[in-house]
Each structure stands twice: as structure tokens, then as C-alpha cells.
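One structure is given below, encoded as C-alpha cells.
Left out: one protein chain. Kept in place: all the others.
Note that the chains are named A and B in the order they appear, and that numbering of residues resets to 1 at the start of each chain.
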Amino acid sequence: MSEAVLNGVEHQHDHHPTGIKRWLFTTNHKDIGTLYLCFSLLMFFIGGAMALVIRAELFSPGIQYVDPQFFNSMTTMHALIMVFGVVMPGTVGFANWMLPMMIGAPDMALPRMNNWSFWILPFAFTLLLMTLLLPGGGPAGGWTMYPPLMLQTEHALPFVIFAVHFMGVSSVMGAINIVATILNMRAPGMKLLDMPLFVWTWLVTAFLLIGSIPVLAGAVTMLLTDKFFGTSFFDAAGGGDPVLFQHVFWFFGHPEVYILILPAFGVVSQIIPTFARKPLFGYVSMVYATCSIALLSFIVWAHHMFTVGMPLAAELFFMYATMSIAVPTGVKIFNWIATMWRGEMTFETPMLFAVAFVILFTIGGFSGLMLGIAPVDFQYHDTYFVVAHFHYVLVSGAIFSMMAGAYYWLPKWTGYMYDEKLGKLHFWLSVVSVNLLFFPQHFLGLAGMPRRIPDYSTQFSEWNAISSVGGFVFGFSQLILVWVIIKSARGHGEKATAQVWEGANGLEWTLSSPPPYHSFEVPPKISRS
Amino acid sequence: MSDFVSNRQIKALILCAGLMPATALAEYGLNMTRGVTTISREIYDLHMLAFIMVSIIGLIVFGLMIWSIIHHRKSKGVKASQFRHNSNWETVWTIIPILILLSFAAPATRTLIELEDIEDTEMTIKVTGYQWRWHYQYLEEDFGFFSSLASDHNEARQKNSGIDVSKIENYLLEVDNPVVIPVETKIRFLLTSNDVIHAWWVPELGWKRDAIPGFINSNWTMVTEPGIYRGQCAELCGRDHGFMPVVLKAVPQEEYLQWAKDMKQQQAEAASGVDREWTMAELMERGESVYTTACVSCHQANGQGLPPVFPALTGSPIATGPISDHISIVIDGMQGTTMPAFGEQLNAVDIAAVITFERNALGNSVGDMVQPAEIQAAQ
Partner (left out) sequence: MNSNIKNTVTTLSSIAVIMFCFGYVLVPIYDVFCDITGLNGKTGVISKNEANSLSFDINRSVTVEFDTNVNSKLPWKFHADTRKISVIPGKLVEVSFEVESLAANQTFGKAVPSVTPPKGSIYFNKTECFCFSEQELGPGERKTMSVRFVVDPALPLEVKSLVLSYTFFAMEKNVSTRNIDLKINSNKI
């Protein structure tokens, strides 16, 4: 009996297939997390390439490169891919990797379902991307899919709808798994209010997913039956109502916004205390703020449709409800600053991204507050001001927090430190170009440029040109991130310690870097400080 | 300078790099227009109030943050203090935002109520959105017309048109027939649509409103200064969403009355043109210009279309087959496709002309023609 065999017996639970089979059949939370993150990164470049087509066409007035119909399908696909293919899978990837480690569990509660919820995604996005090859092209009715325009889509419609169904099933399964893990698999003695904030924000996000994604599935199913089975939910001629779709869509759509941003809040709430070497300020109020944002998100949907012509009372209600979201959001921002206050800060790449997140997300929040004021929204609505707003919130918000998270946890995942110099270069290029890209869009919107147009009046040329330059710099800067990840994953870099960061606190930092295949075989002891 | 990058773009890039004084920024349009109605000015004031408020909050919040970033670093030898919460401060930064929000809410509510007060209007214009032009109906005067992107703009905006768009004044914001309104008159707009959802927007009026098929929306305006005000469709409405501008001309009362009189007379004359016999050459000439405004964006200047969505007309079974099918498709459109029904959008002369043109140009030579009177009879 050789030692190897003995070892094999001893480590049987560690045995897993290698090569393609490992990834296809894996039920391990770390492998699945890696799959989600790689998928998200791939989609980030596909969606980004579409954004560059848009920015290239908009670089100067006149139609230079693409047909307006193709332009519309680029804006539509860009949005669908970025929302459903990048931010959502990306944050689910973080959740998969980190949640079991943060709560002291060996793995996710439902490992097999975890595998399915990931492997649905490549099919969903193949289906979506394939529509570009169909006669008639891809969907071009905007990611909001408003009828009757969406019903004019040629052959792409059923493909898009089934793709959305698949994405929905995947995220709902993922969400169920996350809630089941958080509620049932915490280390003994860990109370809900002992959980790291990232776990909390994901718990709330998962509930939002379960509550809102099925509504979207319902809405797009109604579109499908309207087009092919003669129902008339949204067809005025048949007694339906096109505005109804907007209500149902935004009933999903507004919580969706928080599905994208709450995990980002969680990531930043982990990073800032680490690099300030100071506990998170106002933990309990952070938790309450997260929950109240989630609840409010279900009653503000109609602020996306102030211009459809609602009765005054409805307009007032949605205006007040929308404004009130600023309060818990403000609490979060103040708490982050209070966490930094009198800390012992260092500025490694994750912290730089987190600080940029706080500032730029706040700018997005400000324009959001302005958009919430109904009478002024009659001017802002459907202009580039809105485009600037949600890109500040989603790119320099959600995406920046994902960058921060990636740099923060990369040494833990790979066991090697990333290249700090390249990381800093990536950060500075990104932060400068993202502002060059999106800040001028505020001016464009205010000066009267509508969104979703392939060509514009010459008075808008200058800011569009600047925005396009910013867009290309931002797009290509992201290649640095890929290089950083590859370097670290291939073991080029300093060996990371278990704690990685001097100020890092929490169960995930007690495990080795990289952590063992099964996170906590023996539940850790929770010591209360 | 190459035509790829204009001079003004270069200037803007330099400017952005901070090499030019900030005063030059005004040229590029940075802020919302104050507009030309009392409502639009109130909206502008609200916008500025909100902007100034968030700027002040921003300065304070970012100021504190930057101060902290500069001073509370490890490299300065600071030892991290370990405070975790402070109920007083947490209360303060919950209460203060609430107070600030209340200060917005009051004037916003006031403006909204004013904006929704649609009573006592003196005249009504019904705006109907079409893919991709606007129709205006003056309900009291009982006349109406379509308003489409001006034909030279339409030509210039085609891909590879070879036309330098920077030389075109008000590029994409010019129409063939502007909507004319009298100043100092409370005007009600009723909005609806014939196909998909559009949104009618003139920034100087301070609002936009959706035009939804099967539903009627209303809003009002009272312009105080004569002038030409330009806007666009603001709701994605398909391929040519970017090419359906709104041009609003506000004129003194007398001038408006004269214009309305002329319009009515013109429409009567156009109707009379139907009765006479048109020659092939006349129809072909008129047909070409109708084709450039109404058909070219889908079926393309050479008639090749953009298959499979927009079929070619050259050699097509419709344009070379029985003329009655051709007429019927142009007038009624085609169910389930993007081909609109032009019966309402074009008058009988234009329809006769464009059908004749399509059958005898663009590589087709069927050799037949149709008279406006026959179209009129079919309608």
C-alpha cells in the first residue's frame, strides 16, 4: 500500500473530475462561482463591444457605420447583456464564492441546483445573441420591450422572450439557493445580525429576485401570447392596454435596479472597513437601510413613466415615494464616510475602486433624485440625462464595485497577489475615462438630446465626440483587468497569506489562500467581539 | 480638417482638457433651456434649485470624504479609532435629508398641479404620431397636415450620403410643415398615435408627453415669445425614431390667423389638383420627391431595400405586378409588417405620383400609371 492510495482514501471528499468534466458537472460553490465570474467577464466584453458600436456611430453626426435598425438592436442587446449577463451573474459569482466562506458553511445549500442555474445561462445568451443572425436582425425595441413596438420585431421575438425566461429561471434558482444557504447553513452561534454586510445585502437581493423576476417572466409571456396566440393584453384594438405592459415591466424593473446595486453596496461595505482598519460604522442602520430600500423599491415603479399621462394623485404619490428612497441611500453613504473617518487608510486598488464607487454612485444618486421630481422629469425623461444617470449608477456604481470586489478577493481565490501597479493603472484609466464617457451625457440630455437615436443635430457633436473618446478608452482599459486576472490565476505574483489584507476581518480570511475545496468541513467557532 | 473630425469637435476636446476658458462652454449647450412658457420657467427654476441643492450636498459630502482621505491615512501615522456607531449623528443624517426633500416637494407639487390644470384652453391641436412623422389637426379650424423631416435633411442622413451634415443648418431638426401656434394663447394639445408609442417633445415648452395608440393624452401650453422652437420624438418608436422632429413656430395672433386661412386654402387647392389629368412626366417628377421623403429610408434610394425586413422595390412582384395590388398596399399598408398605411399620410396626388414613380423608375419599367382621381375614388 503506497502512501498515495492512503492519501486518496483520506481525501476522498476532495476528489473531483478534471478538465471539461470538472466544470460541466461541478457542484462546488467555488468552481461555480468561478464559472459565473468568467461568464460575466466574457459578456462584459461582448456587451462592451456593442456599446463601442454605439459610441462609434455617435462619434460624429450623420450615419457613418450602421443602419438605424441595427443601431437600435445594439442598444437593446447592450442593455440586456449588461443587466442580465454581466452584473447579475457577476454578483451571483461573488455570492457563490464568498457566502459559504463568510457564514462558515462547507458549500451552498443546494449544490446541484447551483450547477443548473449556471449552465442555463450560456444557453440563454446563445439564444439571445443568435438573433443577430436571424433575418430581420436582433430585437430593436429597447430592453424595456414596450409594445406595440416590440411586437413589430420580426423573427427575433420568441428567441428573446425565451432567453429572458431562461435568465429568469437561472436567477430565481440562484436566489433560492442563496436564501436557503444563508438561512440554514450559518455556523452555529452566528445570528442574522452577526452576518457580514455582503451576506445581508445578498439576502435582501435574493428576496427581490424571487419577488420581481417572475413578474417579468409573466409580462414577457403576455407579449409572446399577444404576438402569436391572439391574446390582447397590450393591444388597444383588442381592448388591451399598451401602458399596462409598462406598469408590469417596471413593477419588476425598479426592484431590478436594486438587484443590481444592493450587492454592490455589500461589496463596498466589506472593503472600506478593511482598508480603513476600522469596523463598519452603523452596521445595524446599514441593514435597516438595505431592507427599507428593498421595500420602497416595490412602490416607486411608475416614476419611469411620468410622461404616459397619469392622474395628478398618482404622479404625486410616485414622486414622494421616489424621493423618500434618498433617505436610506443617504444613510448608507454617510455611514461609509463615517467608516473612513479617523481610520488608518491605505489605498490599494480595491479601496480606490470602492472610494470611486462612493463618489460616483452618489453623483448618480443626485441625478436620480432630480429625475424623481415629476414636473422636471417631463424635461429629463428619455433624454441623455437619464442615460448619464443610470450609467453612473450601474457602471461607476455596480461595475466599479465588482472591480473592487475582484481585486479584493482575487488573492483569496488564486492564492497569489495581483499586480498592484497594473491594478492602479487600470483604476486610474477607468475612473478618468468613465467620467469622460458619462459626464458630458448630462449636458447632452439637458440640452435636448433624446436617448436611443443613431444620429443627432450638430449642436450635440462636441459632447458626443468626447463621450465616444471616453468610451473607447474605458473599453480598452478593461483589457488590463483580464491581464491582471490571468497573471494572478497563473501564479505570477507574491504568495498571498490567509488574511491577505492587514485590516481584513471575517471567517473567509481565516481560511487559507486559496481556500480548501470544501470551505468549512468543521463549523468555525463564532467569537463575539 | 478631415470630415471625420470637425473643427468644433477638436475645439471641444481641447476645451475638455481645460485649455480653454470655461466661458467658452456656453457655446456647446450645457444646461436645460429656460423655455418660453411660465411652466417651462418654473420647471427650469425647480431644476436649478435641485441642481444647486445637490451640488451643495455634494460639496459637503465629498469635501468631508476628501479631507478624511488626505488626513486619515496610515502613511500619516494615524491610529485607527474603533468607534462603531453614534446615534446622534445617525439621527442627524436621517433628519436632514428628509428636510431637504420636503423643501423640494413643496414647489414640485405646486408646479405639477399647475401643469395638470388643463381648463379654459382657447384652441386645440391634436397631435398623432406615425412611424415616422407627426400629424397635426387643428380641431376648431378643421384642417390638418403631416409634418415630416425636411427632404434635404432626410437625404443627408442616409448612410454614405456623402453630404457634410455639419453644413446643414438645424440638421435633423427641420420639417416640411411646422406646427404654427399663436402666442399668448392657452393651447391644448391632444396626443395619440396610429401605430406604436411616440412622445411629443419641445424642450422650450417644458414638457413631453407620450402619444399612445387607442388613448388620448392631453397637455397645454401658452407661449409668451414668438419664435421657432425645435424638438424631437422622445420615445423609441422603431427604425427612424431619431428622424421625426417637431418644429413649432409661435407667431403673433394676426399672423396665425392669416396662416390658418392660407393653410385651408392650400388644402382646398391640393384637393382640386386631384381632378385634372396628370401627365406621366409630372407624376414622375412629383413621385421622385415623394419617394425621397416617404419611402427612401426603408426601400433605399436605389429601390434595393434592406432585405429581408425592407424588401426591394426593383423587380418586386408588387411594384411590377397588377397596379391595384400596388395601390392597395401603399394606401393600407401591410398587416404584420412595418409597411405603414400611407392613405392618410399622403394626398391622392402624392400617392398616384409615387406609385407611378415606383413602377417606372428604380430599375422598373412597367409602363403604366395611375391618376390622382382614381386614387381619390379608391379612398
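To be clear about the criterion, contacts are C-beta pairs under 8 Å (C-beta built on N, C-alpha and C of every residue); 3 or more make two chains touch, one makes a residue touch a chain.
It should be emphasised that the depicted structure is a prediction, and the values quoted were computed from it without experimental measurement.
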| item | value |
| --- | --- |
| Residue, one of B:126, B:159, B:186 or B:249, that touches the chain absent here | B:126 |
| Per the touch definition above, residue among A:217, A:369 or A:431 touching the missing chain | A:217 |
| Residue touching the undisplayed chain, where the options are B:151, B:185, B:328 or B:364 | B:328 |
| Options B:192, B:300 or B:347, residue touching the unrepresented chain | B:192 |
| Residue among B:51, B:89 or B:215 that touches the chain left out of view | B:215 |
| Touching residues on subunit A - with respect to the absent chain | 109-110, 172, 175-176, 179-180, 183-185, 210-219, 221-222, 230, 233, 236-239, 241, 243-244, 247-248, 251, 308-314 |
| Interface with the undisplayed chain - residues on subunit B | 116-121, 124, 126, 128, 130, 139, 190, 192, 194, 213-218, 280, 323-325, 327-328, 331-333, 335, 340-345, 367-371, 374, 377-379 |
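Just so it is clear, only the chains that are shown with their structure count from here on.
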| item | value |
| --- | --- |
| Length of the line joining the C-alpha centres of subunit A and subunit B, rounded to whole Å | 33 |
| Residues of subunit A that touch subunit B when the two form their complex | 60-69, 72, 135-137, 140-142, 146, 148-149, 152, 154, 236-237, 241-243, 276-285, 307-309, 312, 315-316, 319-320, 323-324, 326-327, 330-331, 333-335, 337-338, 340-347, 355, 358-359, 362-363, 366, 369-370, 373-376, 378-379, 381-383, 436, 440, 443, 446-448, 450-463, 465-466, 469, 503 |
| In the complex with subunit A, residue positions of subunit B that touch it | 4-6, 8-9, 11-13, 15-16, 28-33, 42-43, 46-47, 50-51, 54, 57-58, 61-62, 64-65, 68-69, 72-75, 78-86, 89-90, 93-94, 97-98, 101, 104-105, 108-109, 111-113, 115-116, 156-159, 161, 163, 165-166, 168, 170-173, 195-197, 199, 201, 203, 206-210, 212-215, 217-218, 231-243, 297, 306-309, 338 |
